[in-house]
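For this depiction, one protein chain was excluded, whereas all remaining protein chains were kept in their positions.
In this document, chain identifiers A and B correspond to the written order of the chains, with residue numbering beginning at 1 in each.
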């Protein structure tokens, strides 16, 4: 049935790369230029960086933009209106507001910059070391960070001021140390998560030194989040610093935005508009920094425009032959006609991933839906349940479930079908149980909501279900949380939940793929028995032709969002008509001969 | 659970001692001549020395600290160097103002953020965008600037609330409400921005989890899945952020109490730190750290109750 793996044909693999054009994408332009382009085409990123650049320019080159000294006071001009080269008028001591604004920005922005620099210098290296090496350094620095974070920055700064004096720059260095944990935690978390990544293990196996691994692999990963965090921390530092100055804590006569706000506040009754300019400067600068951080996040952390389905969405090839189930009448239990599923992508465009599928499942029949990843088989199954992931929708066709149309139904109507007409067994047992609830809760909740059973009745029924799925100690499992049971047990629990309200159709999406092969055999036996006892119809989504042979009456082979071939299991597995099906069968290793015994290399040649 | 709480309280006590030692040593570093400071430049040197000796300042720092620590552990935080006020009593008088402010802010923040966050996370679309924009702005603007704007609009222009002053709850509940409304509102803005964003993104993340689909496939109503299952998992990060906001509130309270003239701990901090009054500053630091430790403990207990997996570690 299948050809052996061919050790004697060295040319074969080398000349047959997989043809998966959908994954290769266009030839990649340089990453950097792509990032720059994304940055330039994002109005928010461009706008906020332009505003920020303007503020910085005005502040740095303050003498070029104002002819007046910020400290020259003339009480005759106090509260004076704009005019005569005094763009924004005078403050309560008769000083020029515009020049105070520009010079004040120097202190405010410079201080924030210093704080961020100190925080980076302290937080990033310590985070790298703690995350990468772990151990005592990690424990010690975590303890220290918790200590620092337990202190409100404002209180510490006030206390510092009492000790170290009123120098703004000293206060900003202290502030930098106080906010360093923001970087430390970020970097440490990213690095610690990464330390377990296979590519770091791989780098170690390739003989890279730790310093090189950190430089090449680790820094690349934390670069973007650190830049983003830097913008946020700068905004926060500006706010805190202005707050200190507002309290009159900063150094006396230096013009700063905080001090200007303080002055405005004391005159709030007489000249409420004094607050406008320093408030605007401060608000604008902080807001721009946060907006810039938000847009940097979008630009730098771009994960590509994969649809919500991840690898599920693929563009289809040429039109496939007509699907076989379309002829004849529709089955009574499940009948799918011309089903198309479309996803709306992040950029607003849409992509069809299932292109007109026809399927029928009769009562008591097991239909295998077979295909490789990206063939659309799972999307088809979700459509039957009316539970497509976000962004996905049935864009055409009809799904009749026990005579009721699923497509276009209200959620309430679908809810009535789910549980007792159609039920679902997922692939990953662990991620499909809510970790916050016990196994008992999982089983009793639908019984009480759907069937209206009392608490005691639901409990009895649930325990009975656990016995039916051959769980050794039902009472104990009933009380357990999901993380306390094994994957095989969890899958049995999910099967028990699926059959709890006596469904007519079971949609099982790769129900044994995540399990060990010996557990798979047990779960297959369980599914087989429950199906026979209850006479359920089953739509079994799988990539494993052995599972198909074990359970299914009929098979539909799917590829690129279309049904390629449908027939009885016997016929499809022994006499496939389509090349694609034949290719799938050829890849099965069942009858591959074992490799010949080893010969020393010299002898073999 | 009990042993967990006891362990946490124990490590909290350790933290308290370490922080107090660090703070005491740092504060004593510059060695200001307190006696001179209190008695003024004109006082004779003997009087100054005598005053310093009376305050115990002629002894080594370590001895002074141990002395302070032993009485502090018995609830006696000493007297102010400058006003001779009993520190414990002064703190006790001012604590209710600050605590009522912070509890009010936390309740407002929690309710509003969870409503907004869940709404935006479940509905998405336009609602989501509005909540996100408001969140970014609330986060971006420095807290005291928001406070100033609120004062300008609601107190100075519209005159709905008094701009300054405090009426104790026991005196007049209505008056109390009028005096704390603006402070609570202005302190809540940043918290609501941060916590609602966190709740929103965790709701979205949890809504995409596999078990949510499976629960819905059992025929449970979407609202039930959201409120019973999604919210329970999504609440954990929200609570953590709320706890961190609470710590930050102490800093915010400093400015807000100053602006509104509220007789709380924050205003006291500003007053006394400028003079380097170590007993008072130490008192404020101790109260703050105790508050932080208790808050973190409360958050951890809540998280453990919501999420059984976290209970293990």
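Some notes on this structure:
The rule we apply is simple: a residue touches a chain if its C-beta (ideal position, glycine included) is under 8 Å from a C-beta of that chain, and two chains touch if they have at least 3 such contacts.
Criterion: contacts and distances are computed from a predicted model.
Here one chain is missing from view; checked against "NADH-quinone oxidoreductase subunit M", "Cbb3-type cytochrome c oxidase subunit", "Peptide/nickel transport system ATP-binding protein" or "Peptidase", UniProt names that protein "Peptide/nickel transport system ATP-binding protein".
Taking every chain of the complex into account, the absent chain touches A. Screening A:51, A:147, A:170 or A:208 for touch with the missing chain picks out A:208.
Checked against the full complex, the one of A:50, A:346, A:413 or A:587 touching the unshown chain is A:587. Mapped onto chain A, the footprint of the missing chain covers residues 1, 4-7, 9-10, 12-18, 20, 23-25, 27-28, 30-31, 197-199, 201-209, 212, 216-217, 220-221, 304, 372-373, 470, 516-518, 520-522, 524-525, 529, 543-550, 569-570, 573-574, 583-590, 592-601, 603.
Simple rule for what comes next: only the chains that are shown with their structure count from here on.
Between chain A and chain B, the centres computed from C-alpha atoms are 32 Å apart.
Listed in rising order, the residues of chain B touching chain A in the complex are 15, 18-19, 23, 26-27, 29-30, 124, 136-137, 139-145, 148-149, 151-152, 156-157, 163, 207-211, 213-222, 224, 228-229, 232-233, 244, 247-252, 254-255, 258-259, 269-270, 273-276, 281, 284-285, 288-289, 292-293, 296, 306-309, 312. Across the interface of their complex, chain B is touched by residues 146-147, 149-155, 158-159, 161-164, 235, 238-240, 242-243, 246-247, 249, 261, 264-265, 268-269, 272, 275, 279, 282-283, 286-287, 289-291, 294, 308, 382, 385, 387, 389-390, 411, 415-420, 422-424, 426, 428, 431-437, 445-446, 449-450, 481, 483, 494, 497-498, 500-501, 507 of chain A.
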